[in-house]
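Every protein chain but one is kept in place in this view of the complex.
This part shows subunit A:
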């Protein structure tokens, strides 16, 4: 007792938490009682001094809130309630008393009778208007708590509760309180008998609609307008009793509101109408539709238009919700749906006008409502459109009519499918009565140039409709589309639409494409290369090939493609008589396009994980190798179509793609054959073909100069091997490739392919003998690269090899990387190799390059680029700081090379330091490097991260970019100018206006000069960049 007394007295002076904690602990532990506390407080609770009374009640309230609820027994609860309610009439104690009541109402011993008493006390003593937000919040919290725990007691209070609460809630303005008030009002509206209070309840809720609240900046409470909107909507949609009053208000908001209010009203209506019921909906149907119509037929923005369409659907659904069970027979409806339908058809009388499209959307919306309405709508709309198409007066408008029909089909296609007894989707069922009619019109549309596009779109949609078209109908559709395909239409757009339709059908009914379309396409590929100047014919070949790549994705179609195209390839590259090849370059280009088509299709198939790709290691690769081997052994160099590097490259791609998807065991067998062909002079081990490779011709691709280019097809297979596949020779110097890399008697093409296979093998097989590897590399570096007595070309070749070896190690974050890169820094002083070495610092980190890929089973460690940058970037920066030109320039080159080679995430955190160095990099003489650098900077700006460094350096950036974007000043390239212009164009989105303001007029003036650039693409970027500067302006001050 004494201690309680002391604690209370101390707290009165100090107001610290510590004392309260001690009291609560004492009370919970039984050392003191509530009586003790009240006694100790006695003098304060009755004090004449206002402050003391307030504090007294506050202390008691705080103790109640903190102590365990079960410690306060029934009797204590009762006493406390009487005490606190009695404190409500004292202006000094009402606030802590309300606060205490909030906790009191949650106690387990607080019973229903207490709830009634509490409410009555509130009604009697609390005048809401006299209190601040937090106090009012207590009142709402008390009602909310009682609503949750003692709802029945409140209900039993009847009218007195409703009247009282409505007075309490009336005029509330604070969003925090409103959130509570709305949820209380919703419960009242749903569960209480509000017959006598509908009007007042409506008044205290609807007055908040629409919510225009905008949270203040840095609002600690985090209440958004959306929270309030949702909560108010729940409240307004709680009871049908307020339906009439609400709809009248909604109508008014729709007539006069701004777009935001309109959208809010539409959304709210969509939620409320089903609750208000068919009666209310029917009563206002005409008025509502008249306003909805305006938003749809003369839309101000797509969002409002869509919401109006949604509301129309809700309206119709609500009106017809009471109709008797649907028999599925009738094609007639009465009332609003019929009227709307008729109005839309009226609009459709002018299909070329802007309202026709929205009218279709309305019809589509109707089709998405109740079954009877859908059937009626489509039975009106589709015959109307097909008749319009057939009408002679509307010949000119046929394309529009078909487009409208297509739009309607699209909407029906997208209708949510409800489960039907026969399992067919809704759209199919709805359309099947009109199928013949639609099909007839669309097929007729294919016959005229103007309508062919829209007709194809329609046919595509019709084909997609599951189960709608029968087999024989597909045959007819495909045959008709094939006619379009064959009619030598040069129109590229139509070509694309035709293909699009065919691709859709090939995924649904591949048989029809295989039998109907493919033969035609293959037939249109000539067996002989078209002449060099036959541009149209060549364009047609490309179109055919690109159609084939898109169509022949399914396994059966792909098989046909492989057979037909490899035969075609043999005819072109190895005709019976080699003198048939007139123009070897044109023939190479044709062969290249065929191979390209195969490679593209394979790539798509692998991406979609088609399993049939693997078998082409037996079916396609031997034929391909044979063709290249045969031509190389038999033909005169002047007739070797397959000797072209681009042909070899794309053939290599095919080989890589097919090999990479095969399992280790199959690859091992393939590797053996590869070795036999390339190293043991036995080409037949790998190839298979009709034309015999003569026995007397020596086959040594790594030896005989004329055959050396064939090594590209060796590398192409090697780079795709799993690391479990054993290859011959020393894995640290695989296949003696080093010689190819170094020796100047090999061409760059041959060196490149040697480098790539060397990198791929090292990457996968390094684990074997790291020590040998390291010592060998040391010797290689010292004798081939660092030794200035070596011929320059040889050193340069060696450096290139070094780059590739390092690349193979960087990607797997190998510990040797550090040493290998440090070696590069060592020759930064070298007169001849410094720049190459500097570029190499970045190049080694450029990643996969299509060779060291996951698909090719390379060993890749995650974050390898990150690790590389962390290790190397500081060295480059140090070098930049500590050196002087020209060595500094070398470091700058290294920095640019590094930044443009690695993903931006690896260095974006350091932009603060990097920015100034990089900006100076914009003056390096190498145009391509500058272009790459600007593109890298552009990517950072576009990411909208790290905007601060851009802001800090804005003026130098602007100056540098303006220098780079002009044609006449320092030498530039179109790509460089485009990059610089894009950067200038994005600046206003990245940097605050006040930073740019001083430059605005200069930039606009300078960009004005670029508008006259000799290149059209540059001018386009200049226009866009200039526009972006024209419209950048200070942010509009938000007025509240």
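By definition in this document, a residue touches a chain if its C-beta (ideal position, glycine included) is under 8 Å from a C-beta of that chain, and two chains touch if they have at least 3 such contacts; residues count from 1.
Following the convention adopted for this analysis, contacts and distances are computed from a predicted model.
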Determine which name in "Ubiquinone biosynthesis protein", "MIP18 family-like domain-containing protein", "Protein transport protein SEC24" or "Dynactin subunit 4" the UniProt entry assigns to the undisplayed chain of the complex. "MIP18 family-like domain-containing protein"
Out of A:156, A:298 or A:449, only one touches the absent chain, namely A:298
Which listed residue (A:636, A:994 or A:1012) would be found touching the missing chain in the intact complex? A:1012
The listed residue (A:135, A:321, A:355 or A:578) that touches the chain absent from the view is A:355
Had the left-out chain been drawn, it would touch subunit A at residues 255-256, 297-302, 347, 350, 352-357, 399-400, 403, 493, 532, 535, 538, 542, 545, 585-586, 589, 592-593, 596, 646, 927-928, 931, 973-976, 978, 1008-1009, 1011-1012, 1014-1017, 1019-1020, 1023-1024, 1026-1027, 1030-1031
